[in-house]
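The structure that follows is given in the form of structure tokens.
Note that one protein chain is taken out, while the other chains of the complex remain in position.
And then chain A:
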Amino acid sequence: MDYKERLLQFESILSTKNLAQDPTIDLYKFRHLCFLGIPDKPGIRQKSWKILLGYLPLDKRKWKKVLAEQRSTYYSFVRDLLADPNEEELKDYRSSDDHPLNSSPTSKWADYFTDNSILEQIDKDVRRTLPDFAFFQQPVYQSPLSPLSPSISISEKYLNRLNGTRSPSILETLDNNDDSSSLKSYNDSIFTNPESESDVSSLDPQLNIKFQSIPFRIDVMTAVTPITTRRSIFKRVQLLNNDFGNRRTPSPAPSYRSYESRDYDNEVDLHWEAVERILFIYAKLNPGVGYVQGMNEILGPIYYTMANDCEEEGKAHAEADSFFVFTLLMSHIRDYFVRSLDTDDMTGIGHTMKKMMRRLKTFEPELCIDLERKSLHPTYFSFRWFTVLLTQEFALPDVIRLWDSIFADNDEDDELSNGFEFLVDFCCAMLICVKDELLRGSFADNIKILQNYPIQDPKMVLLKAYSLRESRLLAKLNGEDIDSSSESEGDDYDYLPYNYNNTDYVIQQHSSKLNANDMRIKGLAMLRKLQGAMNGINDKGLNENKNGFFGSLNNNNDGINVMMSEFAMKFTNAWKKNFID
């Protein structure tokens, strides 16, 4: 399929016209389409990512409602979680018994101090996120739609551009931000002109997108009421960095942003500040994971994509949408960030790395044995590849393109996998593509190559990864699962490095034996399910798994064989076309 065709297909899938005829997106088809890359036309990628990760539902009629709900949830988080305990006390101070030295767990002050340590960590990391890009140091797009924008500085000219109507009292109504009746009148004044929709698109070329006909409405509830606490965490950080005892070097923020002389509520956020806010709220809402260094690298491209949306609405709510997209993404890779799961080969990142090595063994046994011989443990290089989803290996535009494929291949079939099978394939392909250099070089050379991956253009590696994936899926269809450890027990031992001769290794051996048994049982069960599917038996597992590869085939056991071979054919054809074209 050439580019224009694919673009048209995307546009037709994502369009919100003709909702009566074609309301639901076929996720399976859409994933397949995204897997080969999402076109760079503005607006498409943001929507596609939201659908792929599950933020937007498949039923297009529900989009507006879901978006509005989720966004208002986010804003209520900002309001509640960012409040300082002393500000609340000032308003209402006779009621609470809390005091700053209170160390009991119910105390707001105690929470405040524990949060401060998280906040410090987040702040340090976020300031350094993607330093080469000017984007993060620039101010956030201000919009009357977003409660995170300051309340003033909206010029009349800008408003007219948006509305197409001229209303002299708009600025006055905006000044009474907390009065919802004035907001309502503002809202009504926009739509006195029944052709405002078309006017909007004709006035601003950016808004002129063929397939976007969502009318430009301001929802009364989430409109201009600005959230006063949005900058409170930056004040806190300023205080933390403004250490009285001269213990540390001053913070890298430029001196003109000194907080004492400025009017807090009307200050504009910078993009990295928005990222910091998102991470802080995520850490507070997920105390089990908290904040781990690396999350900022994952959030970076997500936020960048969302904030560069062409639609007014998209840009205004970029922060809220990024938060939810980030949360959904994290639910897949959360295991990589939980330290307690790092010790075991069966869970967390250890498991994924092991999977990669197993696939390497199947496809390139020579390389695998060579790496083991040099005791080049996958942790040394692939840890970073997996945890931050390759953001550190390639340039940002390439990373975004890779993520299109990774999100698209969200296979929820395997209970042990976290869904990003293509990521594992890709990392395997990365190794295979530098195979010659790896085989030639010593341990130190290899480490150097793998930590500064030499191939900057991912196209070659991508093609290799496609072929790996195809082979793997075909193998699966034939009943052999590369990933299951139903192979001999010796397999596990081959994987562990040879010259690891302390007692930990011995303990590991024994525990891996026990776990290997478990794995074997699970692997056999999975094989059974696969075989049952192929033979048309109504296995219990099939009914439960509605979203996976098998479930999407409408639970029609009889048609499965036909469907699967059809899929295989389609896939190979598509791949061939891409490869040859």
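Structural remarks
We adopt the following convention: contacts are C-beta pairs under 8 Å (C-beta built on N, C-alpha and C of every residue); 3 or more make two chains touch, one makes a residue touch a chain; residues count from 1.
In this text, contacts and distances are computed from a predicted model.
Remark: of the listed names "NADPH:adrenodoxin oxidoreductase, mitochondrial", "Response regulatory domain-containing protein", "Mediator of RNA polymerase II transcription subunit 21" or "Vacuolar protein sorting-associated protein 29", the one matching the undisplayed chain in UniProt is "Vacuolar protein sorting-associated protein 29". When the missing chain is restored to the complex, the residue among A:99, A:128, A:373 or A:459 that touches it is A:99.
Although one chain is not displayed, its contacts with chain A can still be listed: residues 84, 86-87, 89-90, 93, 97, 99-101, 103, 113, 239, 243-247, 260.
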